[in-house]
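A single protein chain has been removed from this complex, and every other one stays in its place.
In this document, chain identifiers A, B and C correspond to the written order of the chains, with residue numbering beginning at 1 in each.
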Amino acid sequence: MSRVITYAEAICEATDQCLAADANVYLMGLGVPDPKGVFGTTLGLKERHGARVMDMPTSENAMTGVAIGAAIVGMRPILTHQRLDFALLSIEQLVNQAAKFHYMFGGEASVPLVVRMVIGRGWGQGPQHSQSLQAWFAHVPGLKVVMPATAYDAKGLLIAAVEDDNPVIYLEHRWLHGTKGEVPEEPYRVPIGEARRLREGEDITLVGISYMTIEAMRAAEVLAGHGISAEVIDLRSLRPFDAETVIASVRRTGRLLVADTGGVTGGFGGEIVSQIVERAFDRLICPPRRIGLPDIPTPTSPALARHYYPRAGDIVTAVMEMLDRGPVAMPPADGPLDVPDPGFTGPF
Amino acid sequence: MSRVITYAEAICEATDQCLAADANVYLMGLGVPDPKGVFGTTLGLKERHGARVMDMPTSENAMTGVAIGAAIVGMRPILTHQRLDFALLSIEQLVNQAAKFHYMFGGEASVPLVVRMVIGRGWGQGPQHSQSLQAWFAHVPGLKVVMPATAYDAKGLLIAAVEDDNPVIYLEHRWLHGTKGEVPEEPYRVPIGEARRLREGEDITLVGISYMTIEAMRAAEVLAGHGISAEVIDLRSLRPFDAETVIASVRRTGRLLVADTGGVTGGFGGEIVSQIVERAFDRLICPPRRIGLPDIPTPTSPALARHYYPRAGDIVTAVMEMLDRGPVAMPPADGPLDVPDPGFTGPF
Amino acid sequence: MNPSGVTAVSAETALALYRTMRRIRRVEEAIVERYGEQRMRCPVHLCIGQEAVAAGVCQALEGDDQIVSGHRSHGHYLAKGGDLKAMMAEIYGKASGCSGGKGGSMHLIDRAAGFLGATPIVGGTIAMAVGVALAAKLRGETGIAVAFFGDAAVETGIFHESLNFAATHRLAVLLVCENNLYSVYSPLSVRQPEGRPIVALARGHGITADALDGNDAEAVHVAALDAVESLRAGDGPVFLEFATYRWREHCGPNLDNDIGYRAPEEFEAWLSRCPIATHRARLLNDHRVEEGVLGDLEEDIDKEVRDAFTFAEESAFPPAEEMSTEIYASESR
Partner (left out) sequence: MNPSGVTAVSAETALALYRTMRRIRRVEEAIVERYGEQRMRCPVHLCIGQEAVAAGVCQALEGDDQIVSGHRSHGHYLAKGGDLKAMMAEIYGKASGCSGGKGGSMHLIDRAAGFLGATPIVGGTIAMAVGVALAAKLRGETGIAVAFFGDAAVETGIFHESLNFAATHRLAVLLVCENNLYSVYSPLSVRQPEGRPIVALARGHGITADALDGNDAEAVHVAALDAVESLRAGDGPVFLEFATYRWREHCGPNLDNDIGYRAPEEFEAWLSRCPIATHRARLLNDHRVEEGVLGDLEEDIDKEVRDAFTFAEESAFPPAEEMSTEIYASESR
């Protein structure tokens, strides 16, 4: 049975079902049992699952080590971070330890661990509450990295991540928590490593990462009005990354644009572009493009942040250039640019 | 006056001169004043500069914060890590704080900080003593990233880094410490952000990063024997990165191969390839290639490590393919593959 | 000056403490009143209820002493003499803000006032204060460094690493922990061992440490004076834990007792121990300050705060080009 629920509710439901299905699953994170429940993603879980739903001290590094230790002996921890920026304190444990445990012990141990990290945006989140460093995790063998863009995938990928025997970094963009979608009630899995085509098209392939998939869909709509048929692929997983689906699409369309929530320079877009160039060079009509953040820390003032984040309009403009078409007018964005939806009034 | 000295000696001399030139410079790191002097790069400095040359507790994160605090008030700290892998504990301070301090305070503060990190290799360094994560730092606006490959650049880039008003990540490959080169005695600067052409060529551009520049030079020699003229560019800086020099070269040669000490997937090679494709698409004769580490943690056994690291032969093979030429026999590597030179007998 | 003998500081000092606290309070109340207008578009962490710590400690500092803080920094910034207009403009995201609008409430700075910066990663600035103290030691300078942080910060590794280093080198750093019992909505009980006072952690590191009432501005101030004296004497770092309480929600302008993470009785008990009201009463009763003097001072503050908001509101937003400046400091010296 499917209903329309929010992305945050989908995460909560997936967690609930994982906790119910397997006594080895536990959930830990700052504020997990508190009245706000990590943007609503953990509400009610403490009441239903007791000791396996825990708050924690502000000790991101050790708590990651604790989760690894528990995972080694068969628990399946889910660790949440209200911002990716805070999780940077735990990089040593994630990258030196969790990612390599299985390999460096010759397969004798594994770390079935899910680490949720929220990528902040808007309302003055600024330099230390908004980083989108998926490129880092995608660079590390031994980790898996998923970035669901829809409520459906939020649930399906979380269940798949919890059931995976490896450390999975699960990145959720703050502007997706309130978005809604059809989500089946029963547990289901979205396979890690599979991209999804959200829209078919002929002229260009738009690859969206996380929230930028939403902007890519908006752009495709606008482009359709100008007679341009854009295919939209929601990447969903960065490691492993579904090169085949992207390549098959680009071989048909001859054009590629990657829209990423992270920085362009050294970002994951470069990996996608490189693999496409390596494997579909002969089919490329024009050089692929990458859209993402400029080489600048996140400014806090809304007057600056509005210029910082690329939007559908930037995708449209880039596509028009790639197709040698003149510039088109985008409908002006309505309302403030630093909130996910009009209902959001701050402060976090 | 120039002499032939080692890369390690060049680092030591640069540090010595910086300490002598500016009372605000100080050097801190595990074992800095000890008898081994961080692979010989800090020998004698304690004796000459006293209190400004310090050991430290195994507290990589706080010591980075301490360096930032000192830097804000005008000191110019040099912090050393005997392995990049240990410095992962300080990512939060480096990336959230040091990289963003100048920007997020509207230019009111700056962090003139140099962080040296050694990239290990060979003699069973294994999964936690050999990571080459330059791609991470190169992804972060506010940081600068340099990777000298020669003794000359080791000195010149270190002095430039110490004199720079920004946080500079200075990455030194363990297999370079013992290499020798002409180094002027007097202080000099190698500008951060400038690549260097080490060898001119017509048929292909080989971009080397750090130690892989040495392998690229070896490959170019072998290729010359087969009538192939390879241009070799030592990238030297990753952020900012000298796209112009690389593009100018590739526009001439029509072919690009990047040889990196880090992992290929999500690595910095993807950035170089993407920029070349974006800006020299029309001049590319064949798709660019990237050579680097496979998607695997570093194995410890020499029997596995020998297959793990790409060498000149792999570059040659790739180039032959790119030029549609048959495979060539490489002279077999002589001696063990897990030591930088025959003089190295372990254990570190 | 201190006729009754009951209070520990002079009337002048007591008045200065009052001024500082009342000013912080008024600024934050004005934020509360106007946050709903949605023109302060950044997270704000108000310190209403905790003003005595900022006031009492900063009053003990000299011009060359420097401080750092975390997410809840308005009080520290103001108490140290940070520019109010620049702070309000920063919160409004304006070019005239202390960080040019790039930082917002969580990234205040006023170098001239010795406020070296605040950043909101819990524990993240503690090591920086230690670094400032190290610099002073290497240079033979006399200023001391101060870090303000909350009870959650003592759970971070960097806190301990910093204390160990500061103790090893006997650095002149004052570590000020404002223990307001909560980290966001999480009580101490789910984060720290029962029966282990925070101050014990500092003592474990061999650091001189004390735990005091953080709602008594004079007590805070006297403890800070002692600490500063010991720091200037080169006796190594000092740690002070102050018990206090945040009245409003963790982040934002509202009261949040409705959401149920803290008991109404607890809240009421702390309200009744308002650091400003009790200190005001003491000024009148013990220090014999005239009501009129306080009234004038309060009016001055109210006016200054109104002016600062007007300044902030009327200031221009940074132009788009500003986004791309100040990413790197001057390319070389």
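Please note the rule applied: a contact is a pair of C-beta atoms (placed from the backbone, for glycine too) under 8 Å apart; a residue touches a chain by one contact, two chains touch by 3 or more.
Only a predicted model underlies this, so the values are computations on that prediction, with no experimental measurement involved.
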**OP:** Could you run through the displayed chains and say which ones the absent chain touches?
**Re:** A, B, C
Original post:
Pick from A:Gly107, A:Gly227, A:Gly326 or A:Gly343: which residue touches the chain that isn't shown?
Top reply: A:Gly107
**OP:** Check each of C:Glu90, C:Glu161 or C:Glu241 against the chain that is not shown and name the one that touches it.
**Re:** C:Glu161
Original post:
Of the residues B:His49, B:Arg76, B:His129 or B:Arg196, which one touches the chain left out of the display?
Top reply: B:His129
Subject >> Chain not shown, touching residues in chain C >> reply: 155-161, 164, 167-168, 170, 190-196, 200-206
**OP:** Would you write out the residues of chain B that touch the absent chain, in ascending order?
**Re:** 30-31, 33-36, 54-59, 61-62, 85-86, 89, 123-129, 294-297, 299-304, 307-308, 336, 338, 345-348
Subject >> Those residues of chain A which, in the complete complex, touch the missing chain >> reply: 23, 26, 51-52, 56-57, 59, 61-75, 92-93, 96-97, 101-112, 141-142, 144, 160, 163-166
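Convention: only the chains that are shown with their structure count from here on.
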Subject >> Middle chain, criterion being Cα centroid separation >> reply: A
Original post:
Computing the C-alpha centre of each chain, which chain sits at the greatest distance from chain A?
Top reply: C
Subject >> chain A-chain B separation of Cα centroids, rounded to whole Å >> reply: 31
**OP:** Using mean C-alpha positions as chain centres, tell me how far chain B is from chain C in Å, no decimals.
**Re:** 42
Subject >> Computed distance of Cα centres, chain C from chain A, in Å >> reply: 36
Original post:
Can you list the residues of chain A that touch 2 or more other chains?
Top reply: 61, 85, 89, 126-128, 294-297, 299-300
**OP:** Could you tell me which residues belong to chain C and also touch two or more other chains?
**Re:** 97, 99, 101-103, 107, 119, 121, 157, 327
